[in-house]
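The complex is shown incomplete by one protein chain, all other protein chains being positioned as in the whole.
The block that comes next holds chain A.
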Amino acid sequence: MIPNLFEIFATPYLLKVPLMWLAVMAPAMIIFSPSQHLVTGRYILLKKWTMKQFIKQIMSPLPTHGYKWAALFTALMITLTSINMISLLPHTFTPTAQLALTMALAFPLWLATVVIGLLKKTTRSLAHFLPEGSPTPLIPALVVVETISLLIRPMALGVRLAANLTAGHLLLQLMALAVIHLPTPMWPATVAVATTLMLLTILEVAVGLIQAYVFVLLLSLYLQENI
């Protein structure tokens, strides 16, 4: 019987309650919980420093009136990073591998950047449909290409995150199955696959962090074009 490898991406249920709800709400419940201490300590200092570095990196290309998006981008980055990291624990579920989640984030945020651009700076937003210095005969084709490029952005944003997480977790599942099912006389192969599995886990940690950062970075770039 061939096992269905994609079963790991199905939402688990406990007494008819989908555990996806807990998986999605977990970061918001755990991180940045109110503390009884008003005096800064090492942990709060670490959080402050991390937030400051992230905000400086993401928001410095934006104009001053775009800084109101800083809290949203920080919250988005923390949510995605923590969901990705929690999903790497054994026997957990990967919410960001679901297109419903990634598209639910990507599409409204992209639409917000486009609508803001069209409302506040209409001419400049529409000017993005034709790159500067384009040859005159190519103008109609370029406008069509740029329009398609604009409309495909939310899909690319959502699918990039989901596909990367899905591929990584599937690979981890495959290697883990290989380690479990390889026969005992093939122990050198088992050791090699187990080593590769450990290295792949480290890679998946990096991929989780990078993909969350890329998601937020691209949104900030789209905002930069339109604000």
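Criterion: a contact is a pair of C-beta atoms (placed from the backbone, for glycine too) under 8 Å apart; a residue touches a chain by one contact, two chains touch by 3 or more; residues count from 1.
One rule holds in what follows: contacts and distances are computed from a predicted model.
Between the names "C2H2-type domain-containing protein", "ATP synthase complex subunit 8", "Vacuolar protein sorting-associated protein 35" or "Isobutyryl-CoA dehydrogenase, mitochondrial", the one given in UniProt for the chain missing from this structure view is "ATP synthase complex subunit 8".
When the full complex is taken into account, the listed residue touching the unshown chain is A:Lys16, out of A:Lys16, A:His91 or A:His181. Checked against the hidden chain, the listed residues A:Leu5, A:Ala100 or A:Ala156 yield one contact partner: A:Ala100. Residues of chain A in touch with the missing chain: 11, 16-18, 20-21, 24-25, 27-29, 31-34, 37-42, 44-45, 47-48, 51-52, 55, 71-72, 74-76, 78-79, 95, 98, 100-101, 104-105, 108.
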